[in-house]
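For this depiction, one protein chain was excluded, whereas all remaining protein chains were kept in their positions.
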Amino acid sequence: MSIEKVLIANRGEIALRVIRTLREMGIGSVAVFSEADRRELHVRAADEAYPIGPPAPAESYLCVDRLLEVAAKAGCDAVHPGYGFLSENAAFAQAVEDAGLIFIGPSARTIARAGDKLQARKTMEAAGVPVIPGGEVPEGDRKRLQAAAKACGLPVMLKAVGGGGGRGIRVVREPGELEASFERASSEAAEAFGNPAVYVERLLQSPRHIEFQILADQHGNTVHMGERECSIQRRHQKLLEETPSPLLDDSLRERMGAAAVAAAKAVDYRGAGTVEFLVDAQGEFFFLEMNTRIQVEHPITELCYGVDLVRLQIEVAAGAKLPFAQSDLRSKGHAIEVRLTAEDPEAGFLPVTGRVRALRLPQGPGVRVDSHLFPGQEISLHYDSMLGKIIAWGGTRDEAIDKLCRALVEMRVVGLKTCAPLLLALLRDERFRRGDVDTTYLESFVKDPQWSRPPQYGGLAAELPAVLTAVLYAHRRQGAARAVRSGHGGGGRRWLDAGRRDALR
Amino acid sequence: MSIEKVLIANRGEIALRVIRTLREMGIGSVAVFSEADRRELHVRAADEAYPIGPPAPAESYLCVDRLLEVAAKAGCDAVHPGYGFLSENAAFAQAVEDAGLIFIGPSARTIARAGDKLQARKTMEAAGVPVIPGGEVPEGDRKRLQAAAKACGLPVMLKAVGGGGGRGIRVVREPGELEASFERASSEAAEAFGNPAVYVERLLQSPRHIEFQILADQHGNTVHMGERECSIQRRHQKLLEETPSPLLDDSLRERMGAAAVAAAKAVDYRGAGTVEFLVDAQGEFFFLEMNTRIQVEHPITELCYGVDLVRLQIEVAAGAKLPFAQSDLRSKGHAIEVRLTAEDPEAGFLPVTGRVRALRLPQGPGVRVDSHLFPGQEISLHYDSMLGKIIAWGGTRDEAIDKLCRALVEMRVVGLKTCAPLLLALLRDERFRRGDVDTTYLESFVKDPQWSRPPQYGGLAAELPAVLTAVLYAHRRQGAARAVRSGHGGGGRRWLDAGRRDALR
Amino acid sequence: MKYFAQVGDKRFECAVETGNGSTFVRVDGRRYRVDLEHIAATDAYSVLVDGLSYEFALHDGGECIELTGAAGHFEVLVEDERTRAARAVAAPPEMQAGPHRVSSMMPGIVREVLVQPGQEVQKGTPLLILEAMKMQNEIRADRPGTVERVHVQPGATVEKGAALVELS
Partner (left out) sequence: MKYFAQVGDKRFECAVETGNGSTFVRVDGRRYRVDLEHIAATDAYSVLVDGLSYEFALHDGGECIELTGAAGHFEVLVEDERTRAARAVAAPPEMQAGPHRVSSMMPGIVREVLVQPGQEVQKGTPLLILEAMKMQNEIRADRPGTVERVHVQPGATVEKGAALVELS
């Protein structure tokens, strides 16, 4: 089999990421876009681009028929699903294969087996991979709900059986909240994933979230590429990931890696995938779930292993053998990724929309940026709040942290609030620098009013903004006076523009 | 000794490069700027910035007194010279040390010994490093000139004894050109480097330019970090560099590496430096010169060895021991750098000035950008035409080339011509892809009219620009008609703006 | 000319002087030399304060100027002495009485309306579900009361600050 032209059934930074590798491989790229996305970078970067409908994902990026129509029209021979959207939808993978195209990912059967939390759990137990106590509850079955909660012991987590990536998850700590939360979780799951079933699971106390990168070809070879520590989360969404994990020693890494490979083999995995584990305070690890697609945080693995995971996905999908064995793979240095989101951490991570008025992305040694941001971009409320990822590699963990801090100081996203100040504060936090984090760390960190306190300057402290504003205001006044004399006077922004002209002299 | 605050006696991308590492190390950075550079990124990125005079380098970046004045005022304890300007000026290094500051580079004595081409040659001969036949000629000494040219055999090169980095070099092929070229070279050398002496040297036929990265501490440890192939040059200025060299096998690499270390030890080297060699068609290598500072193309070495050379420069200058031995150093993968310059290759590399109207720098996996470009920037004629460096790393040479091509396709510098189309054509050239290049390759490549021929598109070929322009023109006409009706009509650019508003709907 | 700037709960009196082509600001008895430079094609200013280098993007919110830079994010209220004098004479506007309005603290799409006019609610009762960027958020009553009016319908897109529900 050979792949000549690929439809990318996605948008945003991951669509751009896939297009980049396709171009490097000399493979044609076909983008799709909703009405809200005509100007997005993935449309401009692809070789071809076709509209697929209105902004709402259900009417565009989730429309299997329209995607396959575009694939046929453009003469594609393969489909890359990215992450999110239809990437873990077994029916989509099946439809792609039925249309005679290569699905760049595992088989529909593997996706179904890994995606169904309950079945995955049984499969993993049978393969000797440790799992967390819990059980499935169908829509409206309150009796089963109460029984399951009792078996696990509160607190428990409610997770959409069809969900993934931290979506559709709720925590219940009090018995009284159980039923209301269950109903909301169930209806959200029905709407988002077309499946109202919810899974109830013991909530581990202060666990760490550690996942393993898996890669398998169609010839029976499966390897892992070490772990990613993803404990820094809010609302069960990862915000910062690093590899290697400061927690793991070689022995634990080897045991978890073997379990991850066993998990992948148990579902006949092929392509790139991720096995997520929770590790409790005693260093015991439990299978959490399997992500049967490229992961948002895949770049940190790429940086430490010197590979291109998207290229490997495509090569393996085309039938190639893995170009290395487990013993060839060795991690070098340390990599950290932060996710830049259009969210206001000071207001409970509320999403922020707006226009990117100006932009400077960081660059230079050890810094990688994967982002779909561009000046003039409208950040709408239809899609994910993630604007991109800033990733740093260093010889040591400290160097990687320092590089990432430098990158964030250098970055300017003007026009809308982002979580960048929080990311910077996190990277500078003593506890983070010690590597002493778990999945509850970020939420307590955000509550500390210290993090958003402006830094101190040379001898200036708090008067700096006052000084700046006074000078700016004085410039404007002069500019306004001049503008009025020359007949351009007006209210509002005019004197700002005039002030700028003035400052430009 | 510890370093707390560093004066960067430079501008452009290298100043920014040094500031980045200083920030990562928690060391204060002090920038200087000429009147033309107030808005440059190095001024905005540094912790402090001070003016040092008019645009002409002789009145600002080359003014030792002003630089030391700023260093004293700001309380610096060290000076980083970057490359170019005063970086290889022994008097400057001495003045810095006399002022009680650390010069981040070798001692003034080492600079003088390596910088004086004649003395360097003698030193290298004594150390057993092979040198090219040639000799020095003082200003106006025509007799010596003729004798030296005869001894070498035409063609010969005339090089400013005080020069470096390819500046002040002329080639003489015909006996009749010798004296006029010598006089021009001599007066240029006097103006640029304050020393009219010129060195005459045999011009090797189609040699390759291969240099070795050297690093030495103050405790007697000297290592090399492999080679950089820099054969792609025009006007003796490098345009593309890569490591490893497609030419070298392990045996030649080992012999040249040993010669480079011997060369560094022969001049009591400390810090980061480069030993340049020419390799002739028979694989014989000759010492060319030693660059006693960080090299423009240092990033490719950083990418393959996983180090930060500027950080190592600073650590070594502060007295640290090298953190590795020669046997610890191993190159991984392949890295290529291209220099983006404001030059028109179709017009003989004439420099181009202008304003950067819009900018998109490449990003994503395997791509590093070191550049001082920013939107709105004025590219003036006072300084180097280099706008920055695009660097790619890949597991193999082919992957690195493909990544770099992708990066260049992605990049947009709007508002002034650059050499980017030439760089892209070069990377796609069959002969380059075979690694079959020497120092004459680029000049013959540029003369081939094929390289600037626009690429073909799907079924579109040459009509694409016509189609685009017609639509644009039609949009404008409509926009202009509308603008006139609403009272904003006008000539020239007006209808373009109106067309844009129209296209925006 | 004197300017009054308020940053958080701190107030500063700044005297701006120009001379010899330089601008100086006197604050709290200390004098700073300030060099302000607009960067074309962006909203950014490069500022040198006695040699210390800062870069800020500026958002003009009228009297409230927002500064964003690597050094932090500030909202500064600023007025000059004339404006302040004029304002001191005018009386502050009276607080608006009337029903309590629950507004949207974010832009979003209304997914579900959970209450009806006339319904009594407690503090914390979910009023509606708002979705943005794949996240559903419950909007809850911030005080007890009776629903007077519901301003939105399922499927509607609302801006930040839009009126959602009125409680009496």
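Order as written gives the chain letters A, B and C; numbering starts at 1 within each chain.
Here, a contact is a pair of C-beta atoms (placed from the backbone, for glycine too) under 8 Å apart; a residue touches a chain by one contact, two chains touch by 3 or more.
A quick note: this is a predicted structure, and the numbers were derived from the prediction, not measured.
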- Neighbouring shown chains of the undisplayed chain, as defined at the top: A, B
- Item | Omitted-chain contact residue, chosen from B:188, B:297 or B:337 | B:188
- Note on the structure: Touching the hidden chain, out of B:1, B:281 or B:358, is B:358
- Where does chain B touch the missing chain, residue by residue? 167, 188, 235, 342, 347, 350-353, 357-358, 360, 381-385, 408-410, 412, 414-415, 417, 421, 454-455, 457-458, 460, 462-475, 477, 492-493, 496, 500, 503-504
- Task: Name, in rising order, the residues on chain A that touch the hidden chain in the full complex.
- Result: 31, 38-39, 43-50, 73-74, 357-358, 374-376
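In the analysis below, only the chains that are shown with their structure count from here on.
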- Name the most central chain, where centre means the mean of Cα atoms. A
- Of all the other chains, whose mean CA position lies farthest from chain C? B
- Task: Provide the C-alpha centroid distance between chain A and chain C, rounded to the nearest whole angstrom.
- Result: 30
- Note on the structure: CA centroids of chain A and chain B: separation to the nearest Å works out as 37
- Among the residues of chain A, which are close enough to touch at least two other chains? 358, 360, 409-410
- Considering chain C alone, which of its residues make contact with at least two other chains? 37, 40-42, 52, 55
